[in-house]
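Every protein chain except one is present and positioned as in the full complex.
Our next item is chain A:
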Amino acid sequence: MSKGEDKFSSVLKLTEFDYIIPSQVCIKPVEIEKSNDSGNSKIQIESDGRYVEISEDGTKKSLEKATITLNDCLACSGCITSAESVLITAQSISEFLLNVNNNNNSSINKDEKKTIVITLSPQSRASLASHFKISTLSVVKKLKTFFKKLNIDYLFDSSFSRDFSLLESAAEFVARYRKTYIDSKNNNNSDGKPQPYPLPMLSSACPGWICYAEKTHGEFILPYISTTKSPQQIMGTLIKYYFSEKMIDSKPSNIYHVTIMPCYDKKLEASRNDFYNDIFKTKDVDCVLSTTEILDLLKEKEIDFLSLEEDSSIENQFFQLSNSNEFYSIKGSSGGYLEFVYKYAAKELFNVDIVEPIEYKVGRNQDFKEVSLEIDGKKVLNFAQAYGFRNIQNVVRKIKTNIAIKKDATSQYDFVEIMACPSGCINGGGQIKAEGIKENKAILLDSEEKYNENVILRQPIDNQSVQNIYNTWLNGCFSSDSKTNLHTQYHRIEKTTNALNIKW
């Protein structure tokens, strides 16, 4: 196994990274310029390693190396072996340091100098705190010191963009629910066509789940998935298109945006074509580093993390720190989608205030939970949480069966929070782990505790900075501008297992 392969979610490993032997050779067609001369030509390797073509009359022509873009590579499901290694190199710490060092080079042009922004996820923060046995606040302060040494300008928190993700998801759900149950009574949608945005709505923050859905279930499952972007990608949009212009008077292409995430699947997400802007020729997120890669980075720079000073100058615009030095948070270490959307929907649709604590019905295993709202004995909201591959299977299966045999609506789910990793993001493939199963269980518990430590619960709607951006830049939640900037789309990926491509 190559380094890093085991850091992807198991869902992705089973579908994306197929190291089958016999292996498949790349089948991506590469555009080659057809040469006009029909005669014989020889190929020669020059002393500097270049390949040149020498035509009959002696003229030399330098040959281009055949290349495939990372995106083409990732989009094809033929041989992911190469894609993985291409991806790892494009988003590794060496690539990160290369960009940082280039930026620090004194000979660089003033126009070319980039603003470097790092977005830290709360899950990575908790994992580092658990590993170093310090508080999450200390982790952030020490990271700030470390990044300042590298001349990195900003350190932000993805919990900030998560507030947008939650609000958009909730608004999107309510819209779908209304269209399915309430509006359909009014306009007789009798043409039998399937709903463009049907229920159940499936959460969209987990890229492992998205890649799996696009590749394996494509056609029928994609309409069910929420179009709301993940916190990582919303942050990408905010940094490149709001922060750049409105706050630091810069251009999108002049920002190098790095995120620190609990898994490698997020690297795939950052590489999606939908998150690349062709006009500014820049990605919303340029590089994703996993929590373990931060450890590697510290090692490479020979930094003793614990002895670093704690820098208190932390931004509170795109950060989530209160005046009392506590982190603003919501419940749930995978984003808290289920609980937030459930409470929001109950209030918006039925004017019901959900009383805490919510009583979940635990399914076959701890990673599967259900909760429902009953009014006058009838289930009006049926929500579930499914983490891990086996539970995702069962959810998808249930949806497929319900369509096939047209079961009554009451047995269906309305919303499912789906995460590829058992126990969710806190247990992501890029989190700091130990060798044994027992030790990892202990680490997981500790990380979960760190996640909830030093925290004030605050509703996304009470985040003034979020409200400000909604009012001044997006024209409100789930508005047309919000849909353009904070929502995305999905694409079915065809499996290209053509027998001709298999190297026997």
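FYI, a residue touches a chain if its C-beta (ideal position, glycine included) is under 8 Å from a C-beta of that chain, and two chains touch if they have at least 3 such contacts; residues count from 1.
In the analysis below, contacts and distances are computed from a predicted model.
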Among "Protein YIPF", "Proteasome subunit beta", "Melanocortin 2 receptor accessory protein 2a" or "Probable cytosolic iron-sulfur protein assembly protein CIAO1 homolog", UniProt-listed name of the chain not shown: "Probable cytosolic iron-sulfur protein assembly protein CIAO1 homolog"
From A:61, A:331, A:390 or A:487, residue that would touch the chain that is not displayed: A:390
Per the touch definition above, residue among A:44, A:325 or A:366 touching the missing chain: A:366
Hidden-chain contact residue, picked from the options A:273, A:322, A:401 or A:472: A:401
Touch residues of chain A, complete complex, unshown partner: 10, 13-15, 18, 20-21, 216, 364-366, 389-391, 393-394, 397, 400-401, 495, 497
